[in-house]
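Heads up, the thing below is written out as structure tokens.
Yeah, one chain of the complex is gone here, protein chain that is, but the others are all in their spots.
Labels for the chains are A and B, by order of writing; each one numbers its residues from 1.
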Amino acid sequence: MSVKRDLKTKLLTINMGPQHPATHGVLRLVLELDGETVVNCKPYVGYLHRGTEKLGENRTYPMALPLTDRLDYVSSMANNIGFCVAVERLLGIEVPERAKYIRTIMAELTRIANHIVWIATHALDIGAMTVFLYSMRDREWILELYEMACGARLTVTYPRIGGVRADVDQEFLDHCYKFTEEFPKRVEQYETLIDQNRIWLQRTKGIGVLTAEEAINLGLTGPTLRGSGVPYDVRKFAPYDAYDKVEFEVPVGKVGDVYDRYRCRMEEFRQSNSIIRQCLEKMPSGYVLAADAPGYDMAAGPRKKPAQPSAPKAEGAADTPQPPANQPAEQGPAFEEIYVATEVPKGELGFYFVSDGTGKPYRMRIRAPSFVHASALPKMCEGSLVADVIANIGTIDIVLGECDR
Amino acid sequence: MGPLEIADLIKSKFSSDVKDVVEFQGQVSVLIKRDNVREIMRFLRQTPELYFDYLVDLCGVDYLGKKEVRFEVVYHLMSIKYNHMIRIKAEVPEDDCSIDSVVDIWATANWHERECFDMYGIVFKGHPDLRRILMPEDWEGFPLRKDYPLKSDLGAKEWKKFKEVIEIGKKNLAYEVR
Partner (left out) sequence: MNEIFGTLGLQNTSFIFQLLIVLVKIAVVIAVTMLHVAYATYFERKVIGHMQVRLGPMRVGPHGLLQPIADGVKLFFKEDIIPTAADKTIFQIAPLVAVFATLSSLAVIPFFETFYIANINVGILYLFAMSSLGAYSIIMSGWSSNSKYSFLGGLRSSAQVVSYEIAMAFSLVSIMLMAGSLNLVEIVQAQQQYWYGMYLFPQIVAYVVFMIAAFAETNRTPFDLPEAESELVAGYFVEYSGMRFALFFLGEYIGMIVMSSLAVVCFWGGWTIPPILTQLFPFLSNIPGIFWFIIKVYFHIFLFYWVRATLPRYRYDKLMALGWKILIPVALGNLVVTSIIKYIF
């Protein structure tokens, strides 16, 4: 049979997003389709760009803290902690033990809350609607715990540079304990809904496969990387807060497909739960904020050396700069640099600060996991079907607030 | 391998390129000239005992008026196999604002370099698709440069109380409007 040579089909260019129910915010993908097969996939980001890095350069460290809430608004607490850990390391502030434990509890609660939103939306994208409501019910519980601790539910700004804002009371601890007792059953519930479902398996197994090398090369982190079998977890590689005092496992996948990443996150539910449990049992009493922690009145001018903590704080206002005695002897600013990564639910959130010795960061760089993950989309999507694009967007777990900063 | 040992290794291998090695809080920065950046990176990636397989981050920094060379491109490298880290900083002068791309070594550099170009105007030679990424395509200027105005000149449309507010802000010294 002979076919006319000049018979060609045109590729269909389809614009998915920025307003689209399954792109998790304002991600825009320009897909070129050959029938249902994706030939070319180009992500466009930046629709939610608010210049957080620039804003950070013009605020003092404590004032830049609320900006981090607005990065990944699903897990704002973890972002706050990431920022605080980085600034503490830069300023050389030692955090009280109790604050470390509270932060660890909060970070793990956030991880659970984030993964709940993830499983809800991911399953909804694939068409399993019921999981969404079951998991959102449990997220409410965590938000109530947040509220109990700090009064806010979404953009919390509860951690502070040098500790946390307020101590948690016994009621919080009791509720938290009750949560850890109940939550594993809820995870089982989600699993009964989808884990053995044949359609779910068909939609997730063998989709968006990334080998370990590819995943590392693409810079993926968090469960997205661990699904490919790389046990990289900042909590294990460079422990911060109380992570070196609790025991937990880092679940890894084998194949690196959507299903493995799903299994990883489901396992992290249990690990996080056990971390919270251990923290509640081991939590010491004491202060929750370091004595030398900078407050909101931190001066924008040259910083004091941490060794001399006893200068009156309110005085540095008006037009007189800090007394010269407090300044390090300097000709031209000596730049201090620090890069500190924390394991937020989505992956590795890194803060890179360049400090010129003042109360404001000279450069605040945010290494956002979502940004890196979104860049992996073409690699995962090209050659698959339209429906798999949706599964892939879900599995890399991005929030565009963090991606666009 | 400790970060200082790695820095020494780089120094011995590329003695003419390394300008400075600084340690702060256990983290080591190696300041290099930009010309050989790709060779250095390839060395770091491919040497078996270093094996920096993971480019954690790539960003630019603008030292306008604070250092001799205005821009620096900062590479944070990590080896997941050995769990060691190093920071490489490459100097990029303002008049020839370009550096070699490392996309062929780490695929993750692709978007980071685009962002760096978007924010600082540093051109990455050999990048497959160097476009603006976070800012709109027709945006003028590079927002993260230190001389980029924080506020545009509105002229007559200026909000009258603005000066007052700035004064108050300056008094508090926490909020500096440039």
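The rule we apply is simple: a contact is a pair of C-beta atoms (placed from the backbone, for glycine too) under 8 Å apart; a residue touches a chain by one contact, two chains touch by 3 or more.
Here the structure is a predicted model, which means the values were calculated and not measured.
Among the chains on display, the ones the left-out chain touches in the entire complex are A. In the complete assembly, the contact with the undisplayed chain comes from A:I199, out of A:L154, A:I199 or A:A291.
Per the touch definition above, the residue from A:V26, A:C41, A:V85 or A:A123 contacting the chain not shown is A:A123.
Screening A:E36, A:E94, A:E213 or A:D244 for touch with the missing chain picks out A:E36.
Not every partner is drawn; the one left out touches chain A at residues 12-15, 20-22, 33, 36, 123-130, 132-134, 137, 194, 197, 199-200, 202-203, 385-390.
Methods note: only the chains that are shown with their structure count from here on.
Touching chain B in their complex are the following residues of chain A: 45-46, 49, 51, 53-54, 58-60, 63, 89-90, 92, 213, 216-219, 230, 232, 237-238, 297-301, 316-319, 332-333, 335-339, 341, 348, 350, 352, 354, 356, 360, 362-363, 365, 367, 371-372, 374-375, 379, 404-405.
Per the touch definition, chain B reaches chain A in the complex via residues 22, 24-25, 27, 29, 53-57, 59, 61-63, 66, 74, 76, 80, 83, 85, 87, 106-108, 110-112, 115, 119, 132-136, 143-144, 150, 171-178.
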